[in-house]
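A single protein chain has been omitted; all remaining protein chains appear in their positions.
In this document, chain identifiers A and B correspond to the written order of the chains, with residue numbering beginning at 1 in each.
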Amino acid sequence: MGELRRTARIFWVHARVSLLAELQYRTDAWARLISTIALLASSLAAVLIVYSHVDSINGWTSSDLIVVLGSFFLVGAITNGIVHLSMAELAKDIKQGTLDFRLLKPVDAQVLALVQKVDPWRMLDVLVGIGLVAWGMAHAGPDSALGTLGAVGGALAMLLAATIVIAGFWLLITCIAFWTVQGEGILWALDDMFEHLRWPITIFGPALRVALMTVFPAGLAITVPAQALTGRLGAGMTLVTILVAATFAIAARLAWRAALRRYEGASG
Amino acid sequence: MTRTWRGFAGALRANLLVRMQYRANLAIWAFTGVLQVVVYMSVWRAVADASGGSASGFTAAEFAGYFCAFLVVREATYSFIAWHMSSYVQDGSIATMLARPQHPVLVLVSEMTSYRMLSMLLIVPIAGVLFVAFDATVHTTPLAVVAALALLPLGAGVRMLTDSLLGLTSVKFIRISGILAAYYAIVTFFSGQFAPLAALPDWMQQIARALPFWWVTGLPAELLIGRADPSEALTGAAVLGAWLVVSWVALQVAWPRAMRIAETVGG
Partner (left out) sequence: MPTPSDIAIRADHASRTFHVPVREPGLRASMRAIVRRSTREVRAVQDVSFEIPRGEVVGFLGPNGAGKTTTLKLLSGLLHPTGGSVDVLGFRPQDRDHALLRRIALVMGNRQQLHWDIPAQDSYEMLRAIYDVPTDRFQATVDELSQLLRLDGLLDKPVRQLSLGERMKCELAGSLLHRPDVVFLDEPTLGLDVQAQRRVREFVAEYAASTGATILLTSHYMADIEALAERVLVIHHGTLQFDGPLRELAARTSDRKRVTLEVEGGAGSLRARANEIGDVVDADGNELVVEVQRSELRASLAALLDLPGVLDFTVEDEPIEHVMERVFERAAETTS
């Protein structure tokens, strides 16, 4: 328990440092606001245009899609607001040799690597996400399962699972980047790919669906909280999510260890 | 003129060498473009199926054909120059570039071209694979295909110029990620990337025709799948030509002003 509290404290301390650093650059606030608005506007426009042709796709109505968007913003805050940035910082540390400092701290370097940078503006996306979810739930039909306590509880559990999936996957990819010495390029590409996943993966064909659950599991991470909230989350999907989360967590740990060994081998 | 060309060719070769070093990077970036197209393709196929077979005159198979064609034309014309230029301005390396005998825009164009040469080698086969995998259909003519291909260099030129203009705004605003986000959102909807023109509401279709982006990618894509008449290519060439002139002139006007601002900010 003490270790958990210490980890939480370490996380908070890093978030605080990140926040302090970000506040040094005030011009960013506007750029961020416009980015979020652009993202929100284009997402809503996409839903509106698509649903001007049909009322539901595979059972998903437009309000359901708004909930998916909400999940997208919530998971996006974690992915692009913390994990991606921390991994970019990790890649920089490897390139500059400053990873040495992190490895000598009396804290699990892997945990530290995942939470070392937090984007405070991106945390506002959490509010956007919650807002979208609330709106979607409010406009759902009377027989929809939206808004039940079970749904919210399930969603929180799925968000936790989503976080593990995202963190595990991103760390795994970053570690592989060590071996091929490609640096941060891959991370920005992943960031980009994430932006495209504003749709529930169940409306995709089987090949793409499986790919977005395993090869690039961000699709899974965004879909399952939305499924929980709209009462669609079945036992099968829950099991798959847990399995995927566990697999990536383990794979990431192994990759991290291997990457450190490789980092040692390259330094001098 | 020969010196400029030789310099350009030299830069191209150097860029190609660098890109080969980062071959995995190239593959990943090419793939993000593929993912986006596949996602939109899947969404619209699902819409067609849910609409009883077709939506806006496209069946699921025809949507697939459209997006495969779009993948190719997008790769042939898109540009990351706005993003690169703003980062060069931000880290101050624009000053070093200005000290060299090659115009920075030409340097960026050669970077983009070298990237494109290699990425097309990846994308065209992938588009072919997707075409088969998603059971796409097209009803096109050789003339339409030739017309589409002919438009692509014009479109690439227009995109690179508009991107350069956008990149220049960073001398004033430094971090232009917000402006770029808005720009890319506009491009996504009004270039035919999100959906073929017919699937958009009328007012959006009108805006799309007024902006250059649909003429760069949407029209060639529709020509490739036989949905646009080859005669529209002539209109397209004229429109793109006009945009080319307008943006080139704008760049000539904006460039010295922007460089002056960049100097006063210093680095």
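Following the convention adopted for this analysis, contacts are C-beta pairs under 8 Å (C-beta built on N, C-alpha and C of every residue); 3 or more make two chains touch, one makes a residue touch a chain.
Bear in mind the structure is a predicted one, so any value in this text is a computation, not a measurement.
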{"item": "From A:A21, A:A138 or A:A207, residue that would touch the chain that is not displayed", "value": "A:A21"}
{"item": "Residue numbers in chain A that touch the chain omitted from display", "value": "6, 9-10, 13-14, 16-17, 20-21, 24-25, 96-98, 100-101, 103-107, 264-268"}
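The working rule: only the chains that are shown with their structure count from here on.
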{"item": "Chain B residues touching chain A - in the complex, by the definition given at the top", "value": "22, 24-25, 28-29, 31-32, 35-36, 38-39, 42-47, 50-51, 55-56, 133-134, 173-179, 181-182, 184-185, 188-189, 194-195, 199-201, 204"}
{"item": "Parts of chain A lying in touch with chain B, wherever the complex brings them together", "value": "25, 27-28, 30-35, 38-39, 41-42, 45-46, 49-50, 52-54, 56-58, 180, 182-183, 185-186, 189, 192-193, 196-197, 199, 203-205, 207-208, 216"}
